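Left out: one protein chain. Kept in place: all the others.
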Amino acid sequence: MSSTAPLPAAPASSSRMIQVLGGIAMLSGFLVVLTYQLTLPRIEENRQRAIERAVFQVLPGATTRRDFLVDDNGVRPASEGGSGTRVYAAYDADGRLKGIAAEAGARGYQDIVRILYGYDPACECITGFAVLQSTETPGLGDKIVKDAKFLANFPLDARLAADGKQLANAIVTVKHGSKTGPWQIDAISGATITSTAVGKGLNNSAQMLLPRLHPHVDQLKVQP
Amino acid sequence: MHADSLTFIFLNAAIVNNFVLALFLGICPFLGVSAKLKTAVSMGFATTLVMLISSICAYAINSLLVAYDLEFLRLISYIAVIASAVQLVEMSMKKFSPALFRALGIFLPLITTNCAILGLALFQTAKEYNFVQSVSYALGAGAGFILALVLMAGLREKLELAEVPSISQGAALSLMLAGILSLAFMGFAGLGAQ
Partner (left out) sequence: MAGRKRDDTITADTFLEGIWRENPVFVMLLGMCPVLAVTNSVMNAIAMGVATTFVLIGSSTLVSLLRNVIPKQVRIATYIVIIATFVTIVDYIIQAISLDLYNALGAFIQLIVVNCIILGRAEAFASKNRPLKAIVSGLGMGAGFTIALLCLGSVRELLGSGTLLGFSVFGAQFEPWVVMILPPGGFFVLGAWLLLFNWLRERKTRLELKEETVHAR
């Protein structure tokens, strides 16, 4: 009879099971919270840097940014909290407003395409866009950021109508080669669905945002 | 975020972004259970049931976690909910359909480690679906899972009677089949886009 053979363990009592489970749960909770607290500042920093990178990409020449919230009542700094669409106001080195950036999204080929676009109130036009999230077909759908002719669609005319409640001309994506006005986007042949998604997203966002933003643009021009 | 129609969510989860063939979730049961058509169908339905229960519970838990700012507990609570849902389905199946319970055997508790279920919970949270959208998403994902399993099982049952090279027997052949199925399903891309 070997003394190294382990004895069969007696079935554990309920209280023992609860003790162990509870103990392990507390240990896990402690480890997770510890990691969370340690990494939170770094993660926040990364997130801000990612947003800034996109904002400065669509509004070239900008060096600083401030966040604002836009809703039916007007515009206020994002730090004040509350509801509304978040927009990023970007200023150049002299403190002049270069434009604002906002998010837009629409259903593309595979899933929703999310973009960040820049709007310059001086020319009332959309200066460009950057892709935030896209699962479109690589090589086809991602042409929207590489195709020179597609990028030549910008700056895009986004003037408001006389009543200020909507765009003078709705932004729309048209078939490749049939663009007639500066508010239209010439689609990439072979990637029409993704091109249309960009157009739809821009139109939806601009129609909702710009009428509410435009009357208060001067508020944004003051950079603290 | 645009309010996606329920039909779109269902079709998207079932066909366009099929959980198995496009999102690579649930591969282990897909390769393991799809040898016989009957087992595959039962497994598919059991998984769909678990998906539905988990989706609803995950939605509830997430609302709680967000309300109390405890988002770092999300993963642990989701997996706990899934394990409980599987246990629940196992017990009810044992009671109401013992033959099915015996047929599925070890695969039932293995539904807990099916990435499709946890993936479903995580995706629906990331997409910020409301309650009805989450249910539609879960049903769509389940339907897609059943579809993929049935297709694979049908193909494999046929192939058992065919002569295949010995080096391809087993998982290698199933993977090649899956690749072709996945390629075929890519044709559905754009379905539902206006």
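Brief remarks on what is shown
Residue numbering begins at 1 within each chain, and the chains themselves are lettered A and B in the order written.
What we mean here is this: contacts are C-beta pairs under 8 Å (C-beta built on N, C-alpha and C of every residue); 3 or more make two chains touch, one makes a residue touch a chain.
Computed from a predicted structure; not experimentally measured.
Checked against the hidden chain, the listed residues B:N12, B:T48 or B:N114 yield one contact partner: B:N114. For subunit B, the list of residues touching the undisplayed chain reads 21-28, 31, 72, 75-76, 79-80, 83, 112-115, 118-119, 122-123, 126, 166-176, 178-180, 182-183, 186. Touching the omitted chain from subunit A are residues 1-5, 9, 11-12, 16-17, 20-21, 24-25, 27-28, 31-32, 35-36, 39, 42-43, 46-47, 50, 133, 137-139.
One rule holds in what follows: only the chains that are shown with their structure count from here on.
Look at where the CA atoms of subunit A average out and do the same for subunit B: the two points lie 30 Å apart.
The touching residues of subunit A, when paired with subunit B in their complex, are 28-29, 32-33, 36, 105-112, 137, 193, 197, 204. Residues of subunit B touching subunit A in their complex: 1-2, 4, 8, 12, 16-17, 72-73, 76, 189-190, 192-194.
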